[in-house]
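Shown here: the complex without one of its protein chains, the others still in place.
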């Protein structure tokens, strides 16, 4: 199996976290999947991902104190593998796990994903659970000095045979359910404990191997970020996508901060290998966090976000509750010209970045079609200008360029430079033909 | 209670770790106490300290793999407080804890100490144990993101009322047994996790308060090191001694490295407040580690160690199995002139340090008696020399000084300078009278 | 010479920087000295210090671009030692240096100080100037890889004989002028170049030795800060005062930030050894910076500053132009009760610090007189309270305490605790008698 064929373009889908936090239920997942099948699938959206704590029976019950309840009530099989909470995912009862829900999602022509935490449940280690298919127990596979700093559920897995055996048993179970996508958390960046040897690097390799052994093309997505640039080649070797940012939310400072991140990672976007800018907090978000709201981004900022993610080549995961999408948001997610920037054969690079503006180029290797995005990072409108010599080598500045702006579809002609007035925090993105 | 009166000079005693590792038994502790009472007490030695894992029934049984067995078999009361393993400390059976052993040590005219790990047992949190005397449970007092990086037994204690209540209950129990000295581990330096907020600083204050509440003058000793110099005032406020080094063993590199540590901490030795150079790995050590041996230090190095610890003002904790002491080692531990350097009213400072030599001065504030130690840190013998002007302000260099070397008791006279040929890794320490 | 006798209490004086920046002239210095002699001397104020760039003929002429003009017009003798600019200090003409001005200051019963930069002029090295009294040239004493990051005048001095000889020649010259105080800059903290070996540590020792050789009791003050706590013993060995903060100015954030700095250094205030909170930006300041103004501190903040500096034991250097002092500011500088906190035999410690309040205690070792300062660090008025048990060991809480507030002189009686309503950013400081 070549993991670079699991996702030949950046994965596109929906994830439960931004709206539901830890609390999503089967019914809610199905409603979102149905919406996607009906309205988004034709544009390339296909993954439906259940995010963190689906195994917690008490998820959300002490939200004032804890996002993740320490030593809480978790569903686990006898082999120390978390199972969906049957209270929240009724079809999982009787040991069927996510099989029935995955089947349903598949029946809609979509793919099904889940979130896992790196490691083995602390409870499994304390209880000395057996490892399925291997003659050892969880306490020996667990590394009690490797924990997640923000989630109390797991211990890290030792890079020994018992550890690989545990991950093999886990991925085997989840592949058996029909899982197509695994977002593995607490594994991409050890920002909590930078000075201790971080077992996550070894665990990434073990999970990759477990997927290869399981034989199912499961896309492997690593969280949280920021990923470490000095490990760029390693993420690309074992995973399909890796977060280059810590959790992204709907505020301008975070969006502006994504520009240097994309600058940093621009040389690392390749087939099957995607630096990941995180979810799109559009539409309605925040309910599970006790702060339901429409996205805090202005419309200009929303276009900026969609444009940057696509120019750069990031995966796209919608954070909004899909059943509540308004027309504006839907239009953002269904602009074929913009989504085409993610397509096969596209190249991209940053042309310029200052504190006040950024310019990106995205072109088709074969057709030589060029798209140019002028981002205004300042708090006032400004005119942004690029000499045609910066665009591509052939130009001598005398050509008349025919420009199509990809959001408002307006056409214009320019000579010598591409120039536009861009609103504060906004973007103009042009397809250019000589 | 003023904790600075608990120990008006640096504590002196014996600790089970260097010889027994995690495995010491009641019988062995008693034998060492008896030896101390018979041969060392008259020189000021008084503490008998049971080090780490006295609550582990299985301590030492998987020594090839683990010093501390993860998820092992530990003795604990219903309130989540560790108790001595009755297999190893038979007198503790029936819930009597260390009471009978402490009584025995007291009956010899000595004091009794134990080791604890910062925190609350992981098992107690997982089991939701009640806190004695307080209406909450251990899972709420425990901080699942605060662990020790090398010992898997505990979670950190949150700085909330439930946390203080847990520590109060713990110290109350141990004070009730007659404990005089607590060596608290994983609390003095967060070297494992320097970049996360370390709950140990709060826990130090909580334990200090718990001792004050318990009303028993328990000496509080903090481990491991190196302590952080920027917290010097804080250690001194809450504890009696704190380790300025990571674990110290019998090799020259570690001993040589103690010189810059003592340089750094020289202004912080005060009544009731002692930067701690760690145990004296003399005589027979290493049995519990599977490497029983006589100390790896040469005799010159042993004198260097004893002299530095005493010139500087460190606590002295013997690592040797006392019942196996030879005459030479005993003579090191019973040199009254050297031990007197630890006495009340002594001042000390480093005069000079290079990579090759160090010179320290220790004087009596009232009598103005001066002792001068010339340490040879190089691998060859060398002559070390100090101008009398560096000794004290009154000298003009014309006095004839009468010198007594405190190890070989030889007298000599010198003028203008104090100078001596010092063997490699060795020391000459002179008492000086004009 | 024992440098700890040069200043048995924290030095108090005036410094030209806060008002004049680099531009002060002889006439201005004299006017401030005369004011001090007439109105402040009787309260203990005695040093008159000429700060940075007194050797620059062109100081201040390109202030829009540069505070310190690179490769500018500097007055220097043939031995590579800076001399006062005769344009600005006319009495220095003819090679007399600061001798005449120092004489004048002495004639007023005051002491005279100057600022120097660590190092040897870059110009002297480039010109290969001879070293006075030593057979070598400046290019060999200079270390071209050791520079100041913010001032372009000097190279560091190598710790070799030629280097010591240069410093000897420099201090000899300045001692000959009658200099009583040297504020040496770029030497206390290597914050610019933390990862390269910083020659300033060696240079501190060389300057100390040069002062001892010169035989004049020159107070040595080190800048800028924050000094490094791990070098606490070293500053105290070689200098009289050292800055624990970077440049301090009249804004609340900097004043609030001084509380943790004083917490950190509280154990290091000793006779002849003073951690230094930097100048008092009171009254009229900022003219040379192109921003002349009255201090930005509120009156409450000004009292907070004066109280903290005195409770803690910092040197006091007035930044205001003295000839423009108003009555209020003068009253701050002449409160004998507050200034007495700096006196001989005083002890001090912080009792408590949170983000919202700080409590300090300052007591007389012999009389046992206690002063207690309650600082409100919050932006709203609040009541601050201290249990008498925290004050001193003898109290049982039943005594009636007689309190005198040292700013408003009001008396009150309290029992069991000391409590007061304190304005935002303000302080109440009580002298307590049982």
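Here the chain labels run A, B and C in written order, and each chain numbers its own residues starting at 1.
Just so it is clear, a contact is a pair of C-beta atoms (placed from the backbone, for glycine too) under 8 Å apart; a residue touches a chain by one contact, two chains touch by 3 or more.
All values reported here derive from a predicted model rather than from experimental measurement.
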| item | value |
| --- | --- |
| Chains shown that the absent chain touches, full complex | A, C |
| Contact with the hidden chain (one of C:123, C:183, C:243 or C:303) | C:123 |
| Touch criterion as defined above, residue of A:27, A:42 or A:267 at the omitted chain | A:267 |
| Contact with the hidden chain (one of C:147, C:187 or C:371) | C:147 |
| Hidden partner chain, residues of chain A it touches | 2, 229-230, 232-233, 236, 263-264, 266-268, 393 |
| Residue numbers in chain C that touch the chain omitted from display | 70-71, 122-123, 125-126, 128, 139, 142, 144-145, 147-150, 152, 192-196 |
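The rule is short, and it goes like this: only the chains that are shown with their structure count from here on.
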| item | value |
| --- | --- |
| Same-residue or different-residue interface between chain A and chain B, half as cut-off | same |
| Centre-to-centre distance between chain C and chain A (centres being mean Cα positions), rounded to whole Å | 55 |
| Residues within chain B bordering two or more other chains | none |
